[in-house]
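With one protein chain removed, the remaining protein chains of the complex are shown where they sit.
Chains here go by letter, A, B and C, matching the order in which they are written, and residues are numbered from 1 within each.
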Amino acid sequence: MSVDVLTRPLFSVRGLCLSFPDQSRKPLFGAAPRIEVLKGLDLDIPEGRITGIVGESGSGKSTLGRVLVRLLTPDAGQVLLDGKDIAHLDEDALRPLRRDLQMIFQDPMSSLNPRHNVARIITTPMKRYGLGGSHADALAALERVGLGAAFAERYPHELSGGQRQRVGIARAIALKPRFILADEIVSGLDVSSQAQVLSLLKDLARDMGLTVAFISHDLSVIRHLCDDVIVLNLGEILESGSVEQVFDNPQSEVTKTLLDAIPLPELDPDWFD
Amino acid sequence: MTDRPTLDILQLTVTLRGGRKLLRDVSLKVQPGEVRALVGESGAGKSMIGKAVLGILPPNIKPTEGEILLDTHHLNAMTPVTRRRTVSKIASLIPQDPLTALNPVRKIGPQIVDPLIHIHGWSRDKARERARELLDRVQIRNTDRVLQSYPHELSGGMRQRVLIASAFAPSPRLIVADEPTTALDVTVQKQILRLIRELQQETGTAVLFVTHDMGVVAKISQRVSVLFAGRVMEDAATEDVFRNPQHPYTEALIAATPSYSDLNRSFSPVPPALIADLHAKIAAEEAAS
Amino acid sequence: MADTTLTAPRSRNRGLNLRFWLPLFWVVLLILAAVFAPWVAPRDPLAQDLFLERLPPFFMKGTEPGYWLGTDSLGRDVLSRMIYGARIALIVSFTAATLTCIFGSVLGLVAGYFGGWWDTVISRLVDIWMSFPPVLFAVLLVAVMGTGLWSVIAAIVLIDWTRFARVIRAETLVQARMDYVDSARIGGARRISTLVSEILPNVLPSIIALLTLEMGIAVIVEAILSFVNLSISSDDPTWGSMIAEGRGAIYFAWWVLLFPLIALFLTVLSFSQLGEGMKQRFDPVLQ
Partner (left out) sequence: MFARTLLFRLSTALVTLFGVAVVVFVLVRVAPGNPIAMMLPPGATEEDIARLTALYGFDKSLPEQFVIWLGGVLQGDFGTSITLRQPVDQLVLSRLPATLELSVMALFIALALGGAVAVIGARRRGTGTELGLDLGSAAVLSIPDFLWGLLFVLLFGVLWPVLSISGRIDPRIEFEFATRFYVVEGILRGRFDVVGSTLAHMLMPAMALALPLAAMIAQVLKQNLKEVLRLDYTNLSRVHGFSETAVILRDALQNAALPTLTLVGVQFTFLIGGTVIVERLFAYEGLGNMAIDAVINRDLPLIQGIVLVFAVLFIAINLAVDLSYALLNPRLRNG
């Protein structure tokens, strides 16, 4: 494959705006005032690479992610997938596309149906898209995320946090998608399982040629996992580029402050100064 | 510094109803003016230690063996009432989640001032004066307005500042900080850590700092206890732990903490074989005893 | 690879679950009594015998053999009337509760999941319905429709659907906000199939608990209607009509009130506990 093919954008986002109504300031009659969450974003998600989207709480990073997989509809702007605008497609038109745009959620307990067992969680979407969905398919998907056959009959509450997140990954990759959105997928995990889940995701992305958007508040994790990074702050893009560029030579003050604020696991008597 | 530690925990065992031991033979000291970090993953029992000291364990968890010496007081030998009074005069708490650590239906002012009046016997004026002074010290502008506010009117970072001010207000000898920055953004976390360190250094208060983050341990503490499954794996000066960790689990924990500055070393999971070994060793010990 | 061991062992609750078995025992006993009433009942429940009126139950003096629980003011056998009364009680309770459950749960699911106008209309209807005192509403409905078994059942359905609609709507709202619903959307599910195959299994435990609760309530409503003489008909032996009669003759024959009252207590208590017990026994999440 040539370099051109590799860096072709899967997503091109242009002028993306999104706001939510502020119910706490709604007048008696008429519409509530709106809070702008995304303020006219332009960005590309290159195909076959892992793009980190980073920012503090309130930066709009999760909202942006949910627009990409069209769980949310933007107020204005374009979301071009392979050059086709999907920003305002309705649910019926989106359904065939959804197979390619999968998502792994932050809270694996809430994102796995507590009353379905693991096999059913994995195979239900497969059957919907005619990609098999037999018990053997479930076992194969589990195998890919390093879980044994015994897990197929388990219910989510019988698993540990890291195992639940693996099931979430298995469900997503079972559809052989082109794109996976990973929304803060390790923020609820201990460091030991965090490293495992991240390296699993990295391996799968490489083996399957996936495009990944990895949303996180943790710059250290981004640095290790991602090829490119987009730094968001208050609904605007501060900077973007390859991780080397952004980490070694940050352009914006906010990025520098963010980097400085991370307590690294090393001795540094001057850190507070 | 004197030789007598502010807090001296000896062979503490804490048991869940039904007999499961959540802490086993935990010993550690916190010297005056020292920050002692307690680090471990979820389920390691790190929060239990602080709760056992302060006497706020859930009703189904009880300290069953060992001693807790707070200053000169043998806490486990006291009646609940004297224990409560003793602890409240010497120690205070900076809790984890600023969103649930302030009573939502009461104003900030009384929440800082009431304990000073009721427990420490201060006059209302003196208590108010102290509250203002401390809020000022934690860089809250508009002190009077904040004292008149309800918790929901403040941001998470502001609430954590209020809680720090409240913890330091009665000039305690020991502060238990229970993951005080886990719920905060990194930039706010740094400000809060800085405040705790500054106030601690100014007042010479001993701090028991509970955290899961080796990065935070490196920045804030002088000594550290590494916990695994309710046991102390390593107890050493923070400097030594990061230069030359003695226990393989400590080493693995440091290695598992992502660090953007050192791409070669970090991002390696705690080896499963190590965890299995540790569990096997613990099980063997249990069987032997 | 680590973290692939089965951490939580599958521990099924093997202990004897009294909250499940005791109520089940009573309900099965009732069903057997109702089905085999003609063979089990010692007397004809309608046979009057003025020479044997107000006989006390077996443990007192002055009883007549064979009339275990005594007789009422018309000399009818209390035990036989109770056994036949179980028939009507159970028919009303199963039919009315099932219909109420289906009707109310569907409305609750639709209001909670689809929201919008569906929710506005259904919630407003619930508000209006709940502004009526339920007993008065029931009495009024039966008065309008005329007495009889189907009127009683219809009255119960028309009144108590709000209980299901209200609770299931609230539960559905909670479930609809969970990530697994978004996850189903990501997996290409249609809205209706998300509702049926993702949300419904999570609301089902509440529906079942409400259903068994409603069975108990239906028995009570029937008894209340009998008590004000507006139920099936005054001749048929029902627990409610026995209670009404017992209340009237309370100073002369208190047992006519006591025994059906005990039956009602046990039945209502059993049905309400059965739901909880079933939840603990069959819900995968609680095992």
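Everything that follows uses one rule, which is that a contact is a pair of C-beta atoms (placed from the backbone, for glycine too) under 8 Å apart; a residue touches a chain by one contact, two chains touch by 3 or more.
Quantities reported herein were computed from a predicted structural model and do not represent experimental measurements.
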{"item": "Selected from C:199, C:232 or C:261 as touching the chain missing from the view", "value": "C:261"}
{"item": "Identified contact with the non-displayed chain, of B:81, B:273 or B:288", "value": "B:81"}
{"item": "Among B:5, B:40, B:55 or B:269, the residue in touch with the chain that has been omitted", "value": "B:55"}
{"item": "Footprint left on chain B by the chain that the document does not show", "value": "17, 54-56, 58-60, 81, 84-85, 87-89, 91-93, 95-97, 100-105, 111, 114-115, 118-119, 150, 152, 163, 166"}
{"item": "Missing-chain contacts mapped onto chain C", "value": "124-125, 127-128, 130-136, 139-141, 143-144, 146, 213, 216-217, 220, 223-224, 227-230, 243, 247, 250-251, 254, 257-258, 261, 264-265, 268-269, 271-273, 276"}
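Going forward, only the chains that are shown with their structure count from here on.
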{"item": "Chain separated most widely from chain B, comparing mean CA positions", "value": "C"}
{"item": "Chain centre separation (chain A, chain B; CA means) in Å", "value": "33"}
{"item": "Centre distance in Å when chain B and chain C are each reduced to the mean of their C-alpha atoms", "value": "53"}
{"item": "Chain B: positions in contact with at least two other chains", "value": "269-270, 275"}
{"item": "Touching two or more other chains - residues of chain C", "value": "1-3"}
{"item": "Sites on chain C touched by chain A in the complex", "value": "1-4, 6-8, 10, 178-180, 182-191, 197-198, 201-202, 204, 283-285"}
{"item": "Interfacial residue positions of chain B with respect to chain A in the complex", "value": "41-42, 185-187, 189-190, 193-194, 197, 212-219, 238-239, 242-243, 252-254, 256-263, 266-270, 275"}
{"item": "Parts of chain A lying in touch with chain C, wherever the complex brings them together", "value": "69, 71, 91, 95, 98-99, 101-103, 105-107, 110-117, 124-125, 128-129, 146-148, 150-151, 154-155, 157-160, 162-163, 166, 171, 175, 192-193, 196"}
